[in-house]
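One protein chain is absent from this view; the other protein chains keep their places.
Let's look at chain A:
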Amino acid sequence: MKNQESEKLIYSVKDFNLWYGDTHALKDISLDIPHKQVTAIIGPSGCGKSTFIKTLNRMVELVPSVKMKGDINYKESNIFDSKSSVETLRTEVGMVFQKPNPFPKSIYDNIAYGPRIHGIKNKTILNEVVEKSLKGAALWDEVKDRLNENAFGLSGGQQQRLCIARALAVEPDVILMDEPTSALDPLSTAKVEDLIQELKKDYSIIIVTHNMQQAARISDKTAFFLNGEVVEFDATEKMYSNPNDKRTDDYISGKFG
């Protein structure tokens, strides 16, 4: 915990609380999320981990009954500050969802969607962004000959990497991943995990996962959520070999969850 101060932070969350109507979903969350590392968030269903990650790009506000209190600082500025727009935040903080959700458009138009909504019309630039993003998501070789085909023709694993490529096309600094492999077969999961290892060189990645082995394989730091609270947050290695809290130990060793 000591050297944490010297690490560069991408997010700093302080005493954050969130309610859905009367349900207190996140309780006094305080977390410092490091820059250009993979931070995993684990915990049983309903512990608030998905809610938490959706708060980081303010997607949670799409739920009408949501109420929030506390601070979340992204690169030194509060994301709830009235001066900062959610559109800017979401441009810098990309997101990949549980179920692959490509648009019913061609592969090319899926990737070009983000740049286009940000006003890029130049065909040369778009072509470059599409190629770079697909290469970044390790999908280029599989789809380079059929960029104009509908994205729904791809396999589930390819669709999920397409969604990652689509997120990369907006050139974000952070990528949030909400159980990105839970709908994929083991082979596609392995590909996405390899990809995450590649991506962390350039991006800060925060990943929610149900799969504790996955968190152990790919993350640098892990936060364990339970009933809307952070039970433990530490280096993944430390957490898996020698957790501080008994509940973490019980969860990791499979006694519940």
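Assume a contact is a pair of C-beta atoms (placed from the backbone, for glycine too) under 8 Å apart; a residue touches a chain by one contact, two chains touch by 3 or more; residues count from 1.
Convention: contacts and distances are computed from a predicted model.
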Name per UniProt, for the chain absent here [options: "Phosphate transport system permease protein PstA", "Xanthine dehydrogenase family protein subunit M", "Na+/galactose cotransporter" or "Anti-sigma regulatory factor"]: "Phosphate transport system permease protein PstA"
Touching the absent chain when the full complex is considered, from A:Asn101, A:Asn127, A:Asn148 or A:Gln197: A:Asn101
Residue among A:Ala167, A:Leu195 or A:Val231 touching the omitted chain: A:Ala167
Absent-chain interface as seen on chain A, which is shown: 57, 59, 62, 64, 86-91, 94-95, 97, 99, 101-105, 113-114, 116-118, 152, 163, 166-167, 170
